[in-house]
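Every protein chain of the complex appears in place save one, which is left out.
Letters A and B mark the chains as written, and numbering starts fresh at 1 in each.
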Amino acid sequence: MLKKIGTVCAMLTLAAVVVAVGCKGKTKKAEDGGTDGGSKPQYASKGDEGTITGKVSYDGPPPALKKIDMSQDANCAGAAGDKSADDLLVADGKLANVFVYLKGGPADKFSFPTPSDPVVLDQQGCRYHPRVFGIQTNQTFKVINSDSTTHNIHPSPKVNPEWNKMQAQGAAPIEEKFKRPETLIPVKCNQHPWMKANIGVLAHPYFAVSAKDGSYTIKNVPPGTYTLVFWHETKGEQTQQVTIAAKESKTQDVTYKAGATAAATSMQIGPALVLP
Amino acid sequence: MDWAQLWTIVSAPDNVPIVAMLFLVPFFMWMGLRQARANDRLAEQLEGDPTLAKTHHRKTWPWKPHWSRELHVWPYLLRIEFLAVLIVTVILFVWSITLNAPLEEPANPNLTMNPSKAPWYFLGLQEMLVYFDPWIAGVVMPSLMLVGLMAFPYVDSNPLGVGYYTWKQRKVAIGAFLWGFIMWIALIFIGTFIRGPGWVWFWPGQTWDHNVQLYEINRDLPDIFGITSQPWKGIFGLLVVGAFYLIAGLAIHIVVTWSKFEKKIFERTTLLQYSVFQFFAITVLVSMPVKLLIRQLFRIKYVMVTPWFNI
Partner (left out) sequence: MADTTQSEQLEKRAPDTPELDPIADRSMSGALLISSLLLVVTLIWSLYDEVVGQRPWRSYQRDFVSKYGEYLETAKEQQGKSEAEIKSSPEYQELNQAYEEAAAAAKAKTDPIDEQGKRLDDKITAVTAPFTDARSWIVAKTYQLEVTESESAKSSLRAAIERKKQEKIDFTMPNDEGKEEKKSLTFPELETHYNSLRDEKARLGAERVQITQPRDAAQKKRDEYMQDHLGGLTAEQVAGLQRKVEDFKFEIKQINVGGVVIDRCESCHLGVREPIKLTKKNMGWTDGEDPAEDAAAAAFVSHPNKELLKTHDPDRFGCSTCHGGNGRGTTSVEKGHGRYKHWLWPMYYKENVEAGCNQCHNRDRVLQGADLLNRGKNLFQVRGCAGCHRYEAFDREADALSNARQSIKTLELERTDRGREYEQTKAEAGAASTKEEDVPKLLKKLDAIRQMISQVDARVDEFDLQAKYLMQDVKKIGPNLKEIKAKLRKDWIPVWLSDPQAFRPGTKMPTFRLEDDEIKAVSAFLWQSALEVKLPSQPQGDAAHGKELFKTLGCLGCHSINGQAIDMGNQVIGGDFAANLSRVGEKANYDYIVRWVHNPRQRLAPYSPTLKRDLTPADYKKKNLPFVFDDDHSKSPVDGRELQIQNMTVMPNFRLSDQDAHDIATFLTMQKRPGVEYRNASFLDDASLKSRGEQLVRRYGCAACHEIKGMEDEQRIGTELTLEGSKPIERLDFALLQEPAMRGEDPITGADLNREGREGWYDHKGFFENKLRSPGIYDRGKVKSADERLRMPNIYLPESDVTALTTFLLGSVETNLPQSMRYNPSGGKKSVQDGWWVVQKYNCMGCHNVLVGQDSILMGLPMYQSADGKEQLPPRLTSEGARVNPDWLLRFLKDPSQATPAERASLAQAVSGHAQAGGDDWTASLALHAQPGANRNGVRRYLKARMPTFNFSPNELQALVNFFMGASSQAQPYIPERLDPLAADEQGMARALFSSNAAPCLKCHMTGDPAHDARATAPNFLLAPERLKPAWTRRWLLDPQLISPGTSMPSDLFKRDQAHDRWVFNGPTPPAFQTYEKDHVDLLVRYMFQISLEEQKRLGTGGGAPSAAPAPASAGNKTASIDRKTRRLSSRGPIAAIRALPGKSD
């Protein structure tokens, strides 16, 4: 019987609560308005940005340049341009096509304007040019086909929608956008299995790709502490901590060992193999 | 039952009356007796002072000068009754607000609850089933009680103590009634608080365990005396019962003829009245507790075993 009386009291209190809510509610709704999106503030330049430069070197014998067999498509075999594999480009101890970008620090605290000019991926001589490149989110990604054959462009991203489009000889350029940051998105052409490219999508403009001489430069970096990430298609990822003071320009070199290979990508395991 | 269970049972809405009774019965008994004592004193006073007896009519209060001799129903009685009405209404209100009807889940014919108990006012009968065979406990006893209650007014040969509380002038009647009534309450109490799963006897504080296992043999009296074959069992039982009636009768006789006053009343009683009184007194008032005791103490199931019924 006490139970019942208890509930009666509970109701009294509840009624009281409800009355209270009337006043309390208001304040809460106010912030509800803002809670969606979680947009970051625009980055305002104070003119004190620094610069990061460096060289990516490769420790070990440069790999022999294998020729790619393009015989399956006469138009490729016939096309001009060099036919040697370019997944690991080493010129006198310097490694090219390493994607370098900043993580953490101001780079993630602010939002940055999207460049209006598109990033162009050219298909020429049945190769992608460039093979590794960066792009900002929502920046236009333009694919053109300068070959006399048909290609299909097939990026297989993880957090962006996947697509796979046909581009016949002389067809109009394909224009696409990537909405979310993702490093890196592999691109391939299903008809020419050797055609590979990698796109680094970032929310900020602080990225670069090492040139033939292994050098890279990331300009006007806001002062702060970052993780500097080096990514290579076959040789995997390396990171460095770097702090940029106002107007400072730092040099960050990195070396890839010949032995190292890319670590296995993240994987999911068949359910329920753990013991209670 | 252990204390947690005790609480669940006490707080069960349908047990409110029996719980209340535990307090109300003693209380009203006390009140009645208090009145009775007052009246008895008055009676003495009146007997001591005949003039007073002449003039004084109000039976329940010692007389004081300057009091009005009689009181009108209105307002003096009605206002009291009105007060009572108010209080009872309040109680009923509170009760009805705080306690909902104790509804349970839809009955499931494949599943009888354990213990499955009768409503509190029948628990006495249910408890009696433990001590008598169903026919006696379920049919004979109850009807005897009713008939007995009907009969008692007619076997009462005591002219005094009518219409007012008194103890002196009605020791036997009141005593007999209280004896029966309290016995009945006791049975209900046992049924509610002592009988757990499997209708097993759990002392207060003992957990009502559904897995309880216990060992007890209940034998019939004849068996104890090694009487095994039928008519003898019956005959032996009959003798014992007879003896019981004699002894009990004698005991009761001694009680009812204890004082001089009682003797006087006894002399006013006709043989028929007296024997009827004796019969009911023995069969209902005495046999019940006796049976309970021999069952609980000596684990005796039946005293008289016949092919038709057992006692």
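The rule we apply is simple: contacts are C-beta pairs under 8 Å (C-beta built on N, C-alpha and C of every residue); 3 or more make two chains touch, one makes a residue touch a chain.
The structure presented is a predicted model; accordingly, all values stated were derived computationally and were not measured.
The missing chain, though absent from the display, is touched by one residue of A:A168, A:A245 or A:A258; that residue is A:A168. Interface note: of B:F82, B:W135 or B:Y154, the residue touching the hidden chain in the full complex is B:F82. Contact with the omitted chain, checked across B:V90, B:V139, B:L160 or B:L272, is made by B:V90. Where subunit A meets the missing chain, the touching residues are 7-8, 11-15, 17-18, 21-22, 24-26, 28-29, 32-33, 35, 72-73, 75, 148-150, 152-154, 156, 162-171, 186-188, 190-191, 193, 196, 264-276. Taking the whole complex into account, subunit B touches the unshown chain at residues 4, 55, 61, 64-69, 71, 76, 79-80, 82-83, 86-87, 89-90, 93-94, 96-97, 103-106, 108, 110-111, 113-114, 207-211.
Keep this in mind: only the chains that are shown with their structure count from here on.
One simple way to say how far apart two chains are is to compare their mean CA positions; for subunit A and subunit B this gives 92 Å.
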